[in-house]
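In this view, the complex is presented without one of its protein chains, the others remaining in place.
== subunit A ==
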Amino acid sequence: MTSIHIDGRTCPTRPDINLLQACLEAGASLPYFCWHPELGSVGACRQCAVRQFSGADDKTGRIVMACMTPVTDGTIVSIDDAEAREFREGVIEWMMVNHPHDCPVCEEGSECHLQDMTVMTGHNTRRYRFTKRTHRSQDLGPFVKHEMNRCIACYRCVRFYRDYAGGDDLAAFASHDNVYFGRAADGTLENAFSGNLVEICPTGVFTDKPFSGAYSRKWDMRGAPSVCVHCAVGCNTIVNARQETVRRVLNRYNGEVNRYVLCDRGRFGHGFVNAASRIRTPLRRINGQLVPVSTQDAMAQFSRMAARGPVVGIASSRASLESCFSLRVLVGADRFSTGQSRQEQDCAELGLSLLRTHPGLIPALHDMESADAVLVLGEDVSATAPRLGLSLRQSVRQASFRAADAAKVPRWMDAAVRTLGSECSSALFIATPAPTDLDSIAQETFHAAPDDIARLGFAIAHRIDPAAPAVSDLVESQAALADRIAMALVAAKKPLVVSGMQYGSPALMRAAAGIAAALATKTPVAALSLVFPDCNSMGLAMVGGLSLDAVLEKAEAGEIATLVILENDLSRHLDPAVLAKLTEAVPGIVIIDHTMTPLCETACLVLPAAPFTECSGTIVSQEGRAQRYFPVVFPSAPIQSGWRWVQALGQHIIVEDEAASAEIRATGLTDWRRMDDVTLALARDIPVLAAAVGAAPGADYRLEEQRPRNEPHRASGRTVIRSHISVRDQPPPASPDTPFSNSMEGAYGPDMPAALVPYFRTPAWNSVQSLSRFQQEIGGAMRGGDPGVRLFADLSSDQQDNRQPLYSYSLDIPAAFRPQSDKVLLLPEGRLFGSEELSLHSPPVAARSAAPALGLPAGDVPPGRVTLHLNGGVHDLPVQEIAGLPEGIALCPPHMVSRAFVFPCQASLSTADGKGKRT
């Protein structure tokens, strides 16, 4: 057991960390700026000075920077030493020389690390009596505000943006006390993780621009632990609200998943909940128009519809497990659809089964960071699962960690490790149709049609395990590439294969799973990760149900009188012609959603659902982690959770239809009083989801016999806000679906379950840096355990024994792709901003979404615009040259040109002069 002595107190610690981290973990208050748990130490700010003694006999010691000093057993330090204190106070005083002291108008105020550290050092009197240096701030685009005068030059921003996130349009400029952190010229920060600057910056240089438009002090906002709904990765977030409007989204640390970082889509995509496109009241079609009606009227209408015949339910991969499940209960499993096209559903089911049968590891994001050889097979993860892409970016550093270990340089000594690793990076291979953001750090890239990528994948699997089928007629260069990739993966201690559903190719996923399984014969921790499209695609795949194609068959057979569509815009899944067939074949369509979609045009009845910020729900991420979000805003009726609407529908079927009544009553649907009841019923009905109950503590949870509070205890203005109406104190909003008090009363502390942490704050630590106090070890698991529960993929011994001993490799190897002379293979171009449905309703994300263009191979591009003939539709598009895109392939952003396009598909092109393309 390693221990150190801090001002005479003996503190147990661990040997592989620095002294600053050890002091913080021991509960000491030692100020710092440039060090960040995820970025390591560089020794720039000189704020964490302590006196270190060489032994018990050493009475003088010397001042050292704690962040640059490794912990050794028996280290003796003094934080309280007078000279060390004087120096730390002096460092703050130097930082304050040019700081504008504009705290009252600064949006970092109240959660400013610089404020906290200034108070901590005791500096309070200005002695510098000369003028301050000033800077011109920049317009950095729709996400991030810039106020350079507040900068204390800790270099965190550039270290995060460039070194960690791989950005190149933010840099440190100039030198001495004129050093400047910004872009070469005003303009949008282009990196997908720019929003994290808001949390990385210890003061108010980089602040949240959308939040600025609806600003509130941290202490005046309610927080809710939440889960991002803008992709399937499952990053944990905190949603802040005041006066029943959502103000912003912050990162919520989950040691296994997103840790310290969110992507910009996740951070800024929440705007849809405040958008004008929200549905806030029931709407009924009267004389062809959707008209606001009362809930009573809407329900009466539904009763009439339900009386006409069978009701079929269509769920959604963006709705919670509880809402989807409630719909399944209402309509019965044989009338329940997942709301995906057959191809989408086949892919999702295949993905689930490949993961379940994978003999190795199903990695969490944090596991991926330590993979030392990675193959990405046919998925542009930087667009479809951005945070996952960032984890892969970290994985290439494994080799530099080994170099550092060999040179006896601690891994947290960031600059030194990067120097040692500047020429060695771990293997990352990218095989995708088009270039991706990760190509620049890849050892090798391979751009080809999905079928050719799958063939490469099968060939790699065969080289690793001869039991896997061989690929015939592989081009020599591809065979050699397969050899190199196979060798690198086999040589790795923690190999990882990533694929996904972006290109709708089962062959790609089977090939990827085959490689991972082949690797697992040699390396038990060989990992397989598959990217799913939506936040609850995995959960929905585990629930199961009919595909939309099956629903269409039923409809055309006249077996559907009413369709209840839950949080699903079918126009994104079905071609207009197919969708028209469906809606024409069904007399009544009921839509339960929070946002108006084009599909609403077909509805008889639209019911306003609560989005993820206004209700509780459980969703399952692509790694099989069930996680729960909680409401931060409590909508007034008629807005309510999807499952409550479904329950209401059930109650009205009962009223009208005595036959159905008994059936529905038997399900218990009408007895559910709160969300926990739904989750429990779900666990009983669908055993594979049983563990989802444990995603977070239920509404009965009490901390120190009290409800946990989700407003800081300094929250002010509870009566003032309504004072123009009444000065009487209003009771906080109550909800049976959450354990929270929804006020500043209640219990709160660093040991609370991590799934319930509504904000981070501890005494003297008001900024997000207070997170350290909530962790068992800094950078490790949360004190209350990392949130969420894995539903499969545990590498526990009993499970391994139960696995079938022989992996059955897929024998379905596609033929090589052959470009056609009159057609192009049209593939989806995943976009960080623009492909995802909900975030596009968020104004800052919409502002970042570029107009669609048709991507064509460089050198093969007709001038001007091109007409795309796709499934009978004609689209006039500008052309974008894409270097590296193979011949015979065109890229088109999904949902932007043709709202639904089932890919891969063949399309033809023509130019303005009327000539067919591809001459």
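Brief remarks follow.
By definition in this document, a residue touches a chain if its C-beta (ideal position, glycine included) is under 8 Å from a C-beta of that chain, and two chains touch if they have at least 3 such contacts; residues count from 1.
Convention: contacts and distances are computed from a predicted model.
The subunit not displayed here is recorded in UniProt as "NADH-quinone oxidoreductase subunit NuoF", chosen from "NADH-quinone oxidoreductase subunit NuoF", "ATP-binding cassette domain-containing protein", "ABC transporter permease" or "Sarcosine oxidase subunit alpha family protein".
The chain not shown here is touched by just one of A:D80, A:D102, A:D177 or A:D483, and that residue is A:D177.
From the options A:Y155, A:Y503 or A:F740, the residue with contact to the chain not on display is A:Y155. When you scan A:G90, A:P435 or A:P469 for touch with the missing chain, the hit is A:G90. Considering A:I4, A:A49, A:V257 or A:L352, the position touching the chain not shown turns out to be A:A49 (whole complex).
Panel shows subunit A; residues 42-47, 49, 62-64, 68, 86-87, 90-91, 94-95, 97-98, 127-130, 133, 152-153, 155, 172, 174-179, 403, 407-409, 413, 415-416, 419-424 of it touch the chain omitted from the view.
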